[in-house]
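Of the protein chains in this complex, all but one are displayed in their positions.
Here the chain labels run A and B in written order, and each chain numbers its own residues starting at 1.
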Amino acid sequence: MICKGLVMNKILLLSALIIALPVSSMEPIAEDDLGVITAQGGVYLTGDITINDQGGPLNVDGPSQWQRNCTPTSTDRRCGARLAVNSGDGANSGWLVLDNIRGRFSFEGITLKTRRIDSGFNGDGASFNNDVLEVGLPNTVTYSDVTFTVANSNQARPTDAGFQQTDIFSARIDGDITLRGNLLLFPTGTP
Amino acid sequence: MLIRILTNSVLPLFFLLLCSFTNADLVAMEDADLGEVDGEGIGVVLEDFVYNAGEQVNGGTFEITGLSGRVNGGGQQNVVLGISQFYIAGQGSNNGSNVDNNPVTLGRLNYPFNIELVDGDNVGVPDKAVFEFAAPKKAIDASYFNFAMENRSEGSGQRVDRISGFNTNVLSSRTTERADMGIRFDLEIGGSRFQSLENHIESLAIDGSYTRLWGDSGHMEGELAVNLYTPSIEFFACDAAGNNCGATVDFQNVAIEAELGYGEAQPVTFEVGADGNFIFEVGSLQGRCGSLNGTGGCSDAAGRAFFNDYYQNGPKGNIYIGNVSVGGRNYGSSTISNLQIQYLEVKSHDL
Partner (left out) sequence: MKAVFIIMMLLPQFVWAALTAIDDAELSDMTGQAFINLDRSSSGGFDFTKVTLGLDVKTSLNSDLVELGRYERSGEVAGSSDIRISDFALGHINDQGEIVPFEITDPFIELAFETVNGRENLVGVRLGFGEAKGKLSGNIEYLTGNIDIELYGTGSYLSSQMSCGFFDLICEGAKALVGGAWGNDEFAANASLVNASNGNPDPIRATHVGMPNGSNLSIPDGGGFTNFLLGLFSSSNCELLSTQTCFPLSLYRTLDIGNKDTGAAAEGLFLSFQTKNVGWVDGGTTTTASEGAFMNIPNGGIRTSFPEAFNGIPRARTKYVDPYFD
């Protein structure tokens, strides 16, 4: 706690020293030049994420047991990524599994910026009067053959001894999804 | 002056150097220490939000598979639920036809969705930090329902006779923060399409709902509150192409306030058993009595105090449907009131 405070002080101290020293080779920009600069604060993201859409690295280079038919419609449990969670005591309890995670997501235009809200929101903005982190959602997210399966298993990995898995359902999405709006994040509570 | 300069610049520098060279081991925090944590939470508001997906929205595939079913008692076949549309939008979505330019703001700036680590002492889980994910809080921390009570003719005390009214000012969500949502799906068994079922919920508020999670004895425990308030939930069926829709079953003025779990005294657990089937459990209240009377009830003061508190203030469920309307005919109201669960165990098995 003390160290953190001192680090802040250090930054201030160093900044102060830097500012105090003469800086060379910087020239003021002329008003005309400044006038043509338009900038927007924040970040603009475009993404294309592919997860195991051909099955996974082990299906390509791994041992023979992992060589599987991993076409887009395959539901083989050796394809795709897998996430297993155990909320019990580990030894005597099983795993809730998200299996066969694969596919491709692409989106354009997730924005990230800070924003001051002091108006709008049907009157709430004025009383809120604070900064928020605004994550702008991309309007459209394109899914290509995205699949996942919800399942239960008694062991963590398919390679564990005595492994048994029961699939509950699978989902498959291929197409565009409309996702519009802004996610606003801000601190609450009293620390 | 000199001393002050020294204090402000040299001393910090000195301690700064000290900090850089300090090499301390990390020590796990005790539960009791963690129980003192009460930090800031993260408020979440979804501004101008629209979600619209489905096979008939943008083309493509959006389906749930892996289920099994039978037709007229035959053999098990693959069941596919094709989701034609799933949407979350603002008021006036007109059963999913007016979605794209009809956004809703979920949460209010002063009543946001909240993710926080709360002090367990305040929520019935002493000496622990509790992870809480909550929907917007209510404007007034009270029940939405007003009850008319009646005396028990053969027992003692009172019970609920009927729901006499509603405290609409309890909710913090206004019409601009209440979403319309709906789903249309097609049922396909063994490759044949049988029907389309649609469900639309109007102006839904979930104020006061939350999930709390903490750890105990090596597993995860929790507490849930589910609150739903909506003026209309509609169900109707259409043919395989989604046309020629039949009469609508409309549940009007639906309100549900349900609580599961009571802190550490009655935790909710969700686990997968060693055989791979899941187990959902609301803790049993058995064994809380220090001594029993002849008919199995509590006779000790501490036990009676606990149960009197539980039956009076503990987790309760109230479900109310104002009217069920089908094709112009009304089938009146339905009420389940003051539902308290003393024990619940749900185990799944393969069919």
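The criterion applied here is as follows: a residue touches a chain if its C-beta (ideal position, glycine included) is under 8 Å from a C-beta of that chain, and two chains touch if they have at least 3 such contacts.
All of these numbers come straight from a predicted model, not from anything done at the bench.
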Using the touch definition given at the top, which of the shown chains does the missing chain touch?
A, B
In the full complex, which of B:I140, B:C245 or B:A302 touches the chain missing from this view?
B:C245
Of B:G43, B:G66, B:G96 or B:G182, the residue touching the omitted chain is B:G66
Residues of chain A touching the missing chain are 47, 49, 51, 57-58, 62-63, 65-66, 77, 81-83, 98, 101, 105, 107, 141, 143, 146, 148, 151, 157-159, 161-169, 171, 177, 179
Residue by residue, what part of chain B touches the chain that was omitted?
51, 66-73, 76, 79, 152, 154-157, 159-162, 187, 189, 194-195, 197, 235-239, 244-247, 249, 276-277, 284-289, 292-298, 303-304, 307-308, 311, 317, 324, 326-327, 329-351
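Everything below uses one rule, namely that only the chains that are shown with their structure count from here on.
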Of all residues in chain B, which touch chain A in the complex?
9, 12-13, 15-16, 19, 22, 38-53, 55, 57-67, 99-100, 103, 105, 108-110, 112, 114, 116, 174, 176, 217-220, 269-278, 348, 350
Touching residues (chain side chain A, partner chain B) in the complex:
2-3, 6-7, 9-10, 13, 75, 86-90, 92-96, 117, 121-122, 124-125, 127-128, 132, 137, 143, 149, 152-154, 164-191
